[in-house]
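The other protein chains are all here in position, but one chain of the complex has been omitted.
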Amino acid sequence: MLIIFYIFAALSVFGALGVLFLRNPIHSALSLVGTFFCLGAIYVMLNAEFVAVIQVLVYAGAIMVLFLFVLMLLSSKDSGDYVNKWTIGKILAGLLSLGIFVQIAGLFTAENLELGPKGTYPLEVVEEVGSIALIGRLLFTDYILAFEIIAVLLLVAVIGAVVIAKRRFQ
Amino acid sequence: MDILLEIIMIPAVLALIKIVVIILLFALPLGTLLTLMERKWSAMIQDRVGPNRANIGSFTGHGLLHLAADGLKSIFKEDCIPRGANKFLYLLAPFFGMISAVAIFSIIPIAGPIGDFTFQVADVEPGLLFIFAITSLSVYGAVLAGYSSNSKFALLGGTRASAQMISYEVFMGLALMGVFMVYGTTRVSGIVDGQNEYWFGNLIPMWGVFTQPLGFILFFTALVAETKRPPFDAPEGESELVAGYFLEYSGMRWSAFMLAEYIAIVGVSVLMTTLFFGGYHVPWLHLWESAPQWLVTILQIIKFSIVTIFFCWFQIQLRWTVPKFRFDQTMSLGWKKLLPLSLLNLFVTAFVILAFA
Partner (left out) sequence: MIPIEHILLLSALLFTIGVMGVMLRRNVIVIFMSIELMLNAVNLSFVTFARSMDSMTGVVFIFFIIVVAAAEAVVGLSIILSIYRTRKTLNIEEFNLLKW
């Protein structure tokens, strides 16, 4: 189990590095799809099958296809060659992200990580009720306001995207 | 012998055996036979004879030998890679469609469980959502093939394929929400067992096609569009884009695309059987209480296969009788007609469940 996790973790980091370093944006997109897939596998190992499926369905199956679609529409052969030429900037960026990593990792691995009280949904309860039913129940009771706001957000995004991307005919 | 039995009963090994049996003994042969079936049936519709020349001596097997001949031919054909193609993606693309077509079979039960043994590779909780997740990956095959071929026809086909498949995925999911609501689960085994109950005493089985008639039509339409078969074949568009996204492919890779298409047809049929025609349950068989277990299982497999083959035939019939849509018609049919209809279906289902259950 642990070995499988490390394999998928290594693969997902590999895919993420692909996004960072590959010249061709389509290759970047594909390697990101690989990362999403590995993350889905890790979710399965964390007993969150539903999240894993939604991850693959939405990220790999919809959002990344949208990215590829736009890349193909624009399909400019030169699009890989935009290189950041500011060397000091590169070094600064590296240092900054190293700082961010050290901060987050330090926080996560701290000895006195205060996690607060345990929740009321241990694995047995989740498996008895079924995670999909449980998530649905929570969405429509405790988080109903957030759910409604998210629905409005989606509507706004759809209309906004249509308005922005529409060609204006004179 | 005992050790062998013990090894077989390890869950992982058992799953592996099931995968091999279901894919190699069910999906692949049926998919291969369908290529012949389609040629024969189209010939019948157009008042031709169809393939009948390949022979060994005087044996032609009504065109069966053409399967072997075609296979041999595509193996020995040159595997061309067009100049300026993105080689890595070009070689990778055929696998996506194949994987997603085959993966459908992993959660489909083809017969009822005997004790602990199930005729199903895995009964996962997200069930059908898993199928959506996997089939949503088949679009990568078309998109990558279209992009990497370095050909404008292929690129146009790839763009069309991605637009069409994202659009039809939306209400493929929405149409199926009604089924989830009626049977109260996303688990495939739960949906199949839910269809084994009856209305009016023992008169009408609660099949998905009776509980969700509109959902059935919408889901079937969406699935046909997902496989990019006629009448929704604008991404391939023989008359305008030559062959669309797999225009540049030849030899075995071209065959991989074709085989993936035919396996996807079998996959669609299997899904329709499982979700809307009671899966493996033989209707009214429970009235015969003293039926021996082995006979029930055999009857179940036979019933499952018959409905599946019927749907395979139906898709072929659809291809050769219905005129195709233009691409803008495909999109407007999807977004302007099927999407509101599937939302309506969802509302009506929810209302009926609230009012009567």
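Should a chain be cited, it is by its letter among A and B, assigned in written order, with residues numbered from 1 in that chain.
By definition in this document, contacts are C-beta pairs under 8 Å (C-beta built on N, C-alpha and C of every residue); 3 or more make two chains touch, one makes a residue touch a chain.
This is a predicted model, so every value here is computed, not measured.
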Remark   = Visible partners of the omitted chain are A
Note = Where chain A meets the chain that is not shown, the residues are 1-2, 5, 9, 12-13, 16-17, 19-20, 25, 28-29, 32, 35-36, 39, 42-43, 45-48, 50-51, 54-55, 58-59, 62-63, 66-67, 70-71, 73-74, 76, 79-80, 82-84, 89-90, 93-94, 96-98, 100-101, 104-105, 108-109, 115-116, 118-123, 126, 131, 134-135, 138-139, 142-143, 146, 150, 153-154, 156-158, 160-162, 164-165, 167
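Here, only the chains that are shown with their structure count from here on.
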Key: Geometric centre distance via CA averages, chain B-chain A, whole Å   = 29
Query = Which residues of chain B touch chain A in their complex?
reply = 86, 89, 124-126, 129-130, 132-134, 136-137, 139-140, 143-144, 146-147, 155, 158-159, 162-163, 165-166, 169, 185-186
Message = With touch defined as at the start, can you tell me which chain A residues reach chain B in the complex?
response = 24, 26-27, 30, 33, 49-50, 52-54, 56-57, 60-62, 65-66, 68-69, 72-73, 75, 130-132
